[in-house]
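Structure below; questions to follow.
For this view, one protein chain was removed and the others were kept in their places.
Every chain is named by a letter (A and B) in the order it is written, and numbering of its residues begins at 1.
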Amino acid sequence: MSAIFEVENLSLHYLSRWGQKIHAVTDVSFSMKKGEILGIAGESGCGKSTLVNGLMGLFIPPLYPTSGDVRVNGESLMNRTPQDIRSNILSRKVSMIPQGAFNALNPTRKVKDIAADVIVAHLQKGGVTRKESYDLLRERFDLFGMDTERILNSFPIQLTAGERQRSVIGISTLLNPQMVIADEPTSALDVSTQKVVIKMIFDLLEKNIFSTMIFITHELPLLRHVADNIGIMYAGEFVEYGTAEQIVFDPRHPYTKALMGAMLSAEPGQREKKPVAIEGAPPSLAKIISGCRFAERCPSARPDCKLRSQAIRMVAGRQVRCEYAD
Amino acid sequence: MKLLRNLLKSPMFVIGAVLFFGTILFAIFAPFFIDLKTAMDRVGGQYLEPSGSFWLGTDDLGRDYVKLLLQGLRSSLYVGFLAGVLATTVGTLVGIYGGFKGGIIDDILNMFTNLFIVIPSFVVLILVSASLEQGRSLTIIALLIGATTWPWTARSVRAQASSLKSRDHISLARINGANTLQIIYKHILPYLASYVFMVFIMQVASGILSESAISMIGLGPMDNVSLGVILNQAKNAGALGDGIWWGIFPASIIITVIVFALFLINNSMEGVFNPRLRK
Partner (left out) sequence: MLKQYPTLRYILQRGVWYFLTFLVAIAINFILPRLGDRNPVDIMMAKASQGLSDEAVKEKRESFEKEFGLIEVTAEGKIIHDANGKTVKVSGFNQFLNYLKMTLSGDLGKSIQKYPKNVSDIIIEAVPWTLALQFPSILLGWIFGNVLGALAAYRRGVFDRVIFPMALFMSSVPFFVFGMVLVYWFAVVLGWFPAMEAYSGALNPSLSLEFIGSMGYHYVLPFFSIFLILAGGQAIGMRSMGIYELGTDYIKYAKWLGLKETKILSYLFRNAMLPQLTGLALSIGSMVGGALITEMIFSYPGLGMAMLTAIGSNDYTVIQGCTLLVTTSVLVANFSVDIMIGFLDPRVKAGMQMGGK
């Protein structure tokens, strides 16, 4: 099967008020086949959320593409007008489950109206009326085994965090998108709600409402159960990209190793192991960084690491951005 | 310091600050060159047009407008600052206490605050001013304005303080045994300082506006001229209908420029504190 989603050397930047470029994403490449789940992990502020906008072809100033390409079914998302992206890509081909979904619903609209807005925005040309969209909606929400009538007729504030998150997932996947990008869908939820949400996402996959997904999180261990492939992001770059198995059990990049170390305590049974926090902070992306971006914080850095920027190379069957990794 | 550097990058702030501090310096130092003792004296004919000897002409009583305006400017600034200081001090204290302490006293303070926000302050101003005959001085008017506008400060400071209250470093200080006064002094005031300053700026502006409005309707100070008093006298003497522009516009422009400068400062500060407003 050929890839349905391809990202090729994608670089993105923000333009500040004083004309300064901030290179938030640099040289990201991956491709996904139908039915594949890609996990992307990294600390907050590593460019994950910026990448999401780029992956949808949604460039709202001050975010601009620097170079590279994103293709859905071989069709490029670059250099298209916002109107084109809005009506042909968003919700239909690539959809998004945002982070912190409890604030993602317009507080002064009922859930059913928010959802109907989406249907009307995309299917009105196809002759779907607002009234029909309510029926469509009911059908879909019933599918999740939710308390459909009550939830649809509520304002977001009348729902629990979990109900809101599930409503958001329902709304994001209303139009059966080919691709779903879930940006930390479980962060800021309590553990039992997290489970419900994850279960719902897998329900949708099982029911074939969508089949391909990018799952973004800062909790690397969570990806082990979810993802086929994992990309580790640091300071706007993929530093390691391989199968979930490889990344979680046999990390090769010093940052992935450090990240796994920092996360271990979250895994049951390993509570006694103390988490090793990674010292320091990622570099400022306002400057062009010449050497390895992780060198400052890398426990196994060598003097020349800061001199050369690192290229992707294959180590033990996966891509690693470190010339000394083995 | 970083804050000041950011502010100086904003043209709005620079313009506002230059205008405002320029006006203040002028009000302070101009009397060394312009003798204000003769401000109330008749020096020429009625409504003389601006000329070499009277740059801004004379009023209906033949007084030199340059001197009157300078005196009026000083009065208006005095009222603005006095009212602003009073409203800010009372409002900040009430707001911090209420926002930070909570409880029954907060409920009562909050009720008073809300009460005096909905009762129009100019109503109170008019009622008191109109009942005072001899005692209606510049200072009394300033104090009255301050006494009616503090709830606005209290309201916004209270909201800020109660959002600060739940922050971690305050809980930490509390656990470490710091008492309320220490916490307010060490942890709340520094955070609130710039915010309170912005509120102060607005209170000065509203003090100047209130004074000129109350004077404009004939309830101004009896012991001094202010910009509002000048406008009131010009209006009563029919300057507007007779097209005596120098009786109306210089004073109007001075009030507007001061208030505009203060608004510019306030708005640019808001832009710096609230990064979303920038871009």
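Assume contacts are C-beta pairs under 8 Å (C-beta built on N, C-alpha and C of every residue); 3 or more make two chains touch, one makes a residue touch a chain.
Computed from a predicted structure; not experimentally measured.
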Per the whole complex, from A:V25, A:M96 or A:A325 the residue touching the absent chain is A:M96
Contacting the left-out chain: of A:L12, A:L51, A:L152 or A:I171, that is A:I171
Across A:T108, A:S192 or A:S284, the one contacting the chain not displayed is A:T108
Only one of A:V118, A:L137 or A:A244 touches the unshown chain, namely A:V118
Against the hidden chain, chain B presents residues 12, 115, 117-124, 126-128, 130-135, 205, 209, 212-213, 216-219, 231, 235, 240-241, 243, 245, 248-249, 252, 255-256, 259-260, 262-264, 267, 270, 274, 276-277, 279
Had the left-out chain been drawn, it would touch chain A at residues 56, 58, 60, 85-87, 89-92, 95-96, 98, 100, 103-109, 117-118, 121-122, 155, 157-158, 168, 171-172
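Following the convention adopted for this analysis, only the chains that are shown with their structure count from here on.
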Cα centroid separation, chain A vs chain B, in Å, comes to 51
